[in-house]
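Here the complex is missing one protein chain, while the rest keep their positions.
As written, the chain order gives the labels A, B and C, with residue 1 at the start of each chain.
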Amino acid sequence: MSRPIHVRFFAILREQAGVSTLTLDTVSPDAATLYAELQGRCPGLTFPVALLKVSRNEAYVDLTTPLAAGDRVVFIPPVAGG
Amino acid sequence: MSRPIHVRFFAILREQAGVSTLTLDTVSPDAATLYAELQGRCPGLTFPVALLKVSRNEAYVDLTTPLAAGDRVVFIPPVAGG
Amino acid sequence: MFELTATPIDPAALSARLNAPEAGALTIFEGRVRNHHLGQPVTHLEYEAFDDLARLEGEAITAETERIYPGTKVLCVHRTGSLAIGEAAVWIGIASAHRQAGFAACRHVIEELKLRLPVWKKEHHPGGAAEWVNCTAEAAARPATDEMYARQAALPEVGTAGQAKLSAARVLVVGVGGLGCPAALYLAGAGLGRLTLVDGGKVERSNLPRQILFTTAELGAPKALAAAARLRLHNPSVQITSHEGDLTSANARALVAGHDVVLDCTDNFTSRFLLHDTCLALGVPLVSAAVHRFEGTLDVFTPGVGGCLHCQWTGRNPGELDSAGNCAGGPVFGPAVGVLGVMQAAEAIKLILGLAGDAPRQSRLVNLLDGSQLSIAREPRPDCPVCSRLDTLKAVPPVAVTDTTLFLDPARIASVGPTAQTVYLTEPGETAPAGMTSVPALDLARLRELATAGPLVLTCRYGVRSAALARLLRTEGNTQVFALTTA
Partner (left out) sequence: MFELTATPIDPAALSARLNAPEAGALTIFEGRVRNHHLGQPVTHLEYEAFDDLARLEGEAITAETERIYPGTKVLCVHRTGSLAIGEAAVWIGIASAHRQAGFAACRHVIEELKLRLPVWKKEHHPGGAAEWVNCTAEAAARPATDEMYARQAALPEVGTAGQAKLSAARVLVVGVGGLGCPAALYLAGAGLGRLTLVDGGKVERSNLPRQILFTTAELGAPKALAAAARLRLHNPSVQITSHEGDLTSANARALVAGHDVVLDCTDNFTSRFLLHDTCLALGVPLVSAAVHRFEGTLDVFTPGVGGCLHCQWTGRNPGELDSAGNCAGGPVFGPAVGVLGVMQAAEAIKLILGLAGDAPRQSRLVNLLDGSQLSIAREPRPDCPVCSRLDTLKAVPPVAVTDTTLFLDPARIASVGPTAQTVYLTEPGETAPAGMTSVPALDLARLRELATAGPLVLTCRYGVRSAALARLLRTEGNTQVFALTTA
């Protein structure tokens, strides 16, 4: 059963996806599946999932953590602070 | 044979000796002997020689390094910079 | 305290916020935009942040730093937006009574920021080219085989294949004291994939002679966190995680699971037995060491090979042994724990590389006073109450790591409900402790009956049989079966 998930992109992912936020109805159970789904929709989104971290509702979670309706999901490419 | 040596005191030694500089004619061969001589002249100079370092002509030397006429000798109590 | 700002950083104003009459040391780190990076000229930078998470993560880092380095006050500001060469991108200030803690804390904050803060920078080069730093270029710039490991990989017994095994290996070090410090240092140096440190203690002055990861800067700091911080400086490519807390029967399985080798660097028999039994149950090899004054023992326990800890100490329980031979806090010769700790690292590396040889069949006794060493065979006892039944125990499917509900702390028995029954599983010839209901461990039929009748809590001498049988009954559909953890 599909439910709405809010996605935000930053940095290289934003440029590759061509959008910074989107909300989609999806059956993807977790962030890993969701990212594959997004790659299907945005052909430019080529960044390898192996290098990504993910946050759900502003906390780091595993790529395989189950998602629920209304979750805010952010895919996080390698950080470069400082 | 005696020769003139210039002595400067800092910090606790200056207060104990009651002077900050003095020039004396002395036969003391090295700084250790000179310090003992100065302790004889200045009764307040009780600071133990074991805790002192000494500089001659603005360079650290051993207490037993021979002194020469005109040398500038400074007795250096434990430092406390920073 | 952590802040994000889109306007230029004002060091004077920030440093004034750290004024405190009792703080004698102010340590500051300012990260500025350089005119070059990885050999390329840079014209300016653009910083983008995931604001909400960056604030949470930054606050977590500064708070954690104040906890690792007692007596420090941390202020950290990270810039966002477009920055010119020379502008400050990050400012970290530490006010502290003592300078050592200030330096260590400042260094810790910047290392953690670089690792965790969701901030990205886009580097602009002359002519208009631009790229997101870390996303592609740095990974590409990293050499495939690191010169750092050249002399180790040159050993025929290691080679590039062995080095790859090491970089994929995950090792757990329990106890970051006199044994754990040198062990972790040489493990990190070997280029492991992941190193997990467990210790609930804090750094004390009397630790410093032997616990070589710590200096006076870390006095009072949680050992697991302070050790992780120092090891990251030694080898930034090893993923180091720390668990600030002691090993307990409640957390032992979750800590051991997911590791390829475990090091027992604890200082008491109770922890030693708990770790041993957990590793045995999960099939993970264990390198155990203990030091008494000038002497130490080293044991490599590989499930199914050689005798186990119970074969060595048949009929004794950890409490007895601790009261007889526990040397925690007693006299100790520093280099003795040093030698044994480094030997533990050696055995762990050899286990990963398949070079363990006969080590799992021997106890090594090292005497630093007379310079002798003795290897004695550690044969499995055919009547060992634990490892002689290893096949039976292993036939039970391993419990999922997330299934922590299988284990029950004695203090929480009541939570299972008023009808729960607690049963002690006996071996042939064993008598249950006075007042306890007992069932022979081999009487599966009776146990199945009890499990279907209502909530069932199992316990036994070493906690291994009860865990295995509870797991078996669960897989048969009895969801209300628990294994009591032993203290």
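Worth pointing out:
Heads up, the rule we're going with is that a residue touches a chain if its C-beta (ideal position, glycine included) is under 8 Å from a C-beta of that chain, and two chains touch if they have at least 3 such contacts.
The model shown is predicted, which means the values in this text are computed figures rather than measured ones.
Touched by the hidden chain within the whole complex are the displayed chains B, C.
Check C:Phe2, C:Phe50 or C:Phe103 against the missing chain and you find that the one touching it is C:Phe103.
From the options C:Arg17, C:His36 or C:Arg446, the residue with contact to the chain not on display is C:His36. Within the complete assembly, C:Gln362 is the residue of C:Thr72, C:Ser288 or C:Gln362 that touches the hidden chain. Across C:His124, C:Arg170, C:Arg293 or C:Arg381, the residue that sits in touch with the chain not pictured is C:Arg293. Looking at C:Pro331, C:Pro382 or C:Pro418, the residue that reaches the missing chain in the full complex is C:Pro331. Although one chain is not displayed, its contacts with subunit C can still be listed: residues 11-12, 15, 19, 21-36, 85-86, 97, 99-100, 102-103, 106-107, 110, 147-152, 154-158, 182, 185-186, 189-191, 205-206, 208-210, 212, 215-217, 233-236, 293-294, 329-336, 338-339, 342-343, 345-347, 349-350, 355, 357-359, 362, 364, 366, 368-373, 375. Taking the complete complex into account, residues 8, 10-12, 15, 47, 51, 55, 58-60, 74, 76-82 of subunit B touch the chain not shown.
Operating definition for what follows: only the chains that are shown with their structure count from here on.
Because contacts link the chains in a way that matches no line, ring, star or complete pattern, their graph is best described as other. Across all inter-chain contacts, the pair with the most C-beta pairs is A-C.
Under the contact definition stated at the top, not a single residue of subunit C touches 2 or more other chains. Annotation for subunit A: no residues touch two or more other chains.
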